[in-house]
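Sharing a structure below in structure tokens format, with a few things to ask.
Note that one protein chain of the assembly has been removed; the remaining protein chains are unaltered in position.
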Amino acid sequence: MSHRLPEHPDWLWRTPDPRRSYDVVIVGAGGHGLATAYYLARNHGITNVAVLERGWLAGGNMARNTTIIRSNYLCEESAALYEHSLKLWEVLPQELEYDFLFSQRGVLNLAHTLQDVREGTRRVNANRLGGVDAEWLDTDQVREFCPIVNTSPEVRYPVLGATLQPRAGIAKHDHVAWALARKADEYGVDLIQGCEVTGFLRDGDRVVGVRTSRGPIGAGRVALAAAGHSSVLADLAGLRLPVQSHPLQALVSELLEPVHPTVVMSNHVHVYVSQAHKGELVMGAGVDSYNGYGQRGSFHQIEHQMAAALELFPIFGRAHVLRTWGGIVDVTPDASPIIGPTPVENLYLNCGWGTGGFKATPASGWVYAHTIATGEPHPLNAPFALERFTTGALIDEHGAAAVAH
Amino acid sequence: MTRSHRLPYGGRVDRSAPLRFTFDGVEYTGLRGDTLASALLANGVLDVAPSLYGRRPRGIATAGVEEPNALVQVDGPCSEPMRLATTVELYEGLAATGLCGLGRLDPTPDETVHDKMHIHTDVLVVGAGPAGLGAALTAGRSGARVVLVDDQPEPGGSLLAGRESIDGRPALDWVADARTELATQTDTRILTRSTAIGYHDHNYLLVAEHRTDHLGPHPVPGISRRRLWHIRARRVVLATGAHERPMVFAGNDLPGVMSAAAVRAYVNRYAVLPGRRAVVLTTNDHAYATALDLVAAGAQVAALVDTRPKPPADLVDRARGAGIEVVTGSAVVGTRCGTAVPPGDGGARIAAVRIAALDAEDAISGPIREVACDLLAVSGGWSPAVHLWSQSQGTTRYEDEQAAFVPAQAAQDVVSAGSARGVLDLAGCLGDGFAAGAAAAALAGFPAAAAPPPPCSGDRPPARPRPVWIVPGETGGPADWHDHYVDLQRDATVADVQRAIRAGMRSVEHIKRYTTIGTAHDQGKASGVSATGVIARLLGARSPGDVGTTTYRGPYVPTSFALLAGRERGALFDPVRTTSVQPWHVDHGAVFENVGQWKRPRYYPRPGESMAAAVERECRAAREGVAVMDAGTLGKIDVIGPDAGEFLNRVYTNAFAKLAVGSARYGVMCRADGMVLDDGVTLRLADDHFITTTTTGNAAAVLDWLEEWLQTEWPELRVRLTSVTEQWATVAVVGPRSRGVVAALAPDLDVSNDAFPFMTARRTRLASGVEARICRISFSGELAFEINVASWYGLATWESVIRAGEPLDITPYGTETMHVLRAEKGYPIIGQDTDGTVTPQDLGMEWIVSQRKQFIGRRSFRRADTARGDRRQLVGLLPVDPAVLLPEGAQLVADAEVSPPAKALGHVTSSYRSAALGRTFALALVTGGRNRLGETVYAPLPGGVIAATITDAVLYDPKGTRRDG
Partner (left out) sequence: MLLIACPWCGERDELEFHYGGQAHVAHPADPEALSDGEWAEYLFVRDNPKGPFAERWSHAAGCRRWFSVVRHTVTHRILAVQSNHPTAADGTKPVTA
């Protein structure tokens, strides 16, 4: 049967007015901004902090993602960061005293071509060496693990196997954001909604605060955590970023009796789908090629997604799309995030998570807080500095998707 | 058998066509023209299924797409979950079961077909009610192309549920005439049973047409079950109507509490009496018609409760004239549940309402009295259906006069008309529609004289409503009001909203998320604005306009995955590409591999032969005798023009401008960041004509890449690029004995090494008479010839090669053998041995990187990380145990003992058993690999550690002695 979601607590957060200045101002009250505020307080004792949000708290990509959590990335630097995140996910429900329905139901990444198989086995071996749980399943094992996947050899791109990360899974996104917000608020962090940053206060080359729709706010350090709007904000500070903002769409079905026990992703056939606790199928569609800030994409992406879904899951044919929506993903040339200081003193940057930001929420906050508090990157985010685009030391998660022969 | 609630006359049902159906296993009878809901009501069944979380009994509440309760699973060869009883048309043998908000996916294969249509139109009118019909009529008269879509089986919209007259006749006669006129217009198309589900950028709308659902669950030959229309419209008229809102009061969820407009529809359109003793509760004028129609149909209306202290006198008079008690300035403050009256007539349902007067602050201000009833018809006001308008990015504003959100600023070429923009009287709707249609046609380039709308029955703009967003409970405060339902499907109440606000929630988005209001199957279609009203009230806001609505998201109604997928399923999910030789491959038992969209033979097993044995046999033939491969999938691009050589010089890392005519050269191209993009052999056919080959999977991307540079960076170069992949068939004849085969095939060609050296090409006429271009190119290190013929002759040429090679036991081979042969020679496969982070230097190809010219990506090699000496480099690996095969993708480390997390030195990119080497071997990318030749590395694997020695990547015939035969 469907599960009623656990109730939210009786108290969440205050709605304070902004003070004149803070030690740290975080721009963007999405998951990453909230996690950063939380870990600034928890790990570094920095609580004179404001998180400024143009709209409503956690209303951007945090409210729009497909909630997949995994750490089985190919590049060592990525796997290390996401694995740190996964370990934090495993303790956060207790630590935050909030049941956000973190469900370690495993994630399958299907392989449909021999090249997919090579990429998958490479990733499994790399993950195991890096301390990340990973298994290779052959076609029969895929069927056993997720019986509704069409493993017939007759389909256009038969399933040749899959990687499985057993500790991966999903969580309820709103609950995660609210759990972090509640604790940050408890620590004394001001969560200020309806407060748009319109510029930066500067003293020579240094940033000393922000201009906002609710007046100027001084800040010892300013940390951007604005996802799809990072370029717009950086532009206000005179910075150009190697980031492009694209529409990304997702959808849910109506509530359905449980049929899908895990999370299935397929790069080749372009599907990622899970069944959430209440029973709805949650699926992501493709990223639109063009730049867009409209929080909507082109519908053929959804249609293609449905075709792909039925290719792999014929049983979904008579499910219905209940609701579609779009977010704005900030994509870097190597599909890896940028976390660290900027050429502008006191201004810090966390962006470029593309489609992968939700799963990184805790680790992103952890290492970003470290960077802001100490002025130096944490070892986990040092490779993700802006400088990599100059040296060429990219962390190229696209790399493994190289096609051809 | 229960007493029938079917009226003896009237309605749009066909009394000559009784239909048997079952619901929850019980058999009933309805009529053609019924929905499942109206048929159930006719049989006295009201209670459909309990609510999902609270397990409260819930009944049919509406007569349309906004239905919050009556969800059913429709049986059939493949059953469909989560249909609305209010929109499922009855058919003979229909079987359905009630669902408590949770559907069931049927694993039975679905044999029905769903398809798509793409059309353009000048004017698209959504909704065939009075406004939409008016708009379509006037637009069509202008000569514009018009499409009119409506979700019902027949046009008419609200007129189907009423008793109005137009032009002095029953309104439905006018509808019939309008339909006839539209049918005679040459460029007007009416789509019924078609719901506009999406309104996207650039006036692109999606319409879901249900083509056979009303005929039954089985596939209908020649007709797709549902069709998704993609409509690009110059102008759009949204005549989508309005939804009647529920009201929030204690016990408002009982079966028997129904929308007043729905009650009217059941009475007039379906000739069904949903109750025999009704109370009507309203905030506005509209429910008076419901009350009067109930009386006219023979029901008793025990009271008409109007929240307004002074409703329009004419309405009150008419109601009282019909014997109805009108209670003003009051509301229903509670309900009492009973079983149906008479007993046995369905399950739990409303038995009485409690009525009290409200003061100006909406507080209970008088005594409470109870009135028995079996039906409560409620009109909480009207919300224009602004869903599509909002999807089109149009804005809305709250109109106090109407207590509704109405369209404000348009974002696309669209207008709303009729009740979709808050015009609630029939005359207004007709006038609005006529004007909107004419204006839309004119703006699309088809000016038309605006015709006056026909006169219609005694309608006038409605008086101001008095919304009561929360009817207070008899005791306690909002925190206690646990049976004031705001969202029926979510079982969310006023108390829940109050709790959210007490938790600090201020944004309507947060409150809705906290309570989950508006997220159920109905997406709050009817209740959304009521919920906003509740939130506004509890936040102390002046009006719902200060709180705002949440975003309306598509699709307007739930839309099946299968419909959205359409025909792009199975083999049509992605086109299959094959070469002209494909029939032979199939006939000869090839096992295929997907490479890009191509099906390529991977190997040709003999009966009972394993892949390993087949590959070993095929390799041996290529190394020792003669073998043949279909290389036709390689991308082929004609590069033609006086500057073709210069163009290739700029693209490839090595030089092509001075390549002699008739010669071929291998080249590597990089992206601007210096990473290898593709490789292949380019052949110069004439001074101004090259043909360049690409990897199979990359052909389209490489052509795009070349076009981009040519057009956007170097428009001064006189070069044209043409894909000729499909135009040429390529047969590779490989092996020390290949020369004889080619000689037999091409008798006019001197195939001696002196006359036809390596990396040259010759044109000749084959013995078959077919013109061919033959190249001395080798991807195996062996003597080899590539025979290129027009694709038409591919199969014949392949067969003639097989015949010519028969005496030499010529052996066909596939991609697997190709991979082994090339790997033995250390030739990388782009995309397998490289991954987008690999430079030509990393592949040991410094020799191919020109120092004397500019080319794409060259500057990148000097960057700090790219110039490092210890990058991952391509090397060979020989497992210490020559029988052990390293798995591709194995990670390599320096020490035999390793405990995670540990850093990898590299990974295995290719790995094979080699007959020629008499052992296994592999290629790998290893950090600083070329300085580690002779070192041992280890691959930690689940089954143990494999040790291997690093070697040069070229393991077979390193001196290249075999290529000339």
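Order of writing sets the labels: A and B. Residues in every chain begin at 1.
Throughout what follows, a residue touches a chain if its C-beta (ideal position, glycine included) is under 8 Å from a C-beta of that chain, and two chains touch if they have at least 3 such contacts.
All figures in this text were calculated on a predicted structure; none of them were measured in a lab.
In the complete assembly, the contact with the undisplayed chain comes from B:204, out of B:53, B:174, B:204 or B:798.
Touch with the chain omitted from the figure is made, among A:78, A:109, A:125 or A:245, by A:245. Within the complete assembly, A:294 is the residue of A:215, A:294 or A:379 that touches the hidden chain.
Contacts to the hidden chain, counted on chain A, fall at residues 229, 231-232, 235, 240-245, 289-294, 298-300, 332-333, 389-391. Contact between chain B and the absent chain runs through residues 200-204, 230, 232, 393, 411, 413, 672-673, 704, 707-708, 711-713, 715, 854, 858-860, 862-864.
Criterion: only the chains that are shown with their structure count from here on.
Chain A and chain B have centres, each the mean of its CA atoms, that are 23 Å apart.
Per the touch definition, chain A reaches chain B in the complex via residues 1-2, 4-5, 8-15, 56-57, 59, 63, 76, 80, 112-115, 118-126, 128-131, 148, 155-157, 174, 193, 253-257, 259, 269, 279, 294, 296, 298-299, 302-304, 306-311, 314-325, 333, 388, 390-394, 396, 398-405. Of all residues in chain B, only 52-53, 78-82, 101-107, 109-110, 198, 200-201, 204, 206, 228, 393, 499-500, 502-507, 509-510, 513-514, 516, 521, 523, 551, 553-555, 558-562, 564-566, 568-571, 573-574, 576, 593-596, 673-674, 678, 695-698, 701, 815, 829-832, 834-837, 860, 863-866, 887-891, 893, 898, 900-904, 907, 909, 939-942 touch chain A in the complex they form.
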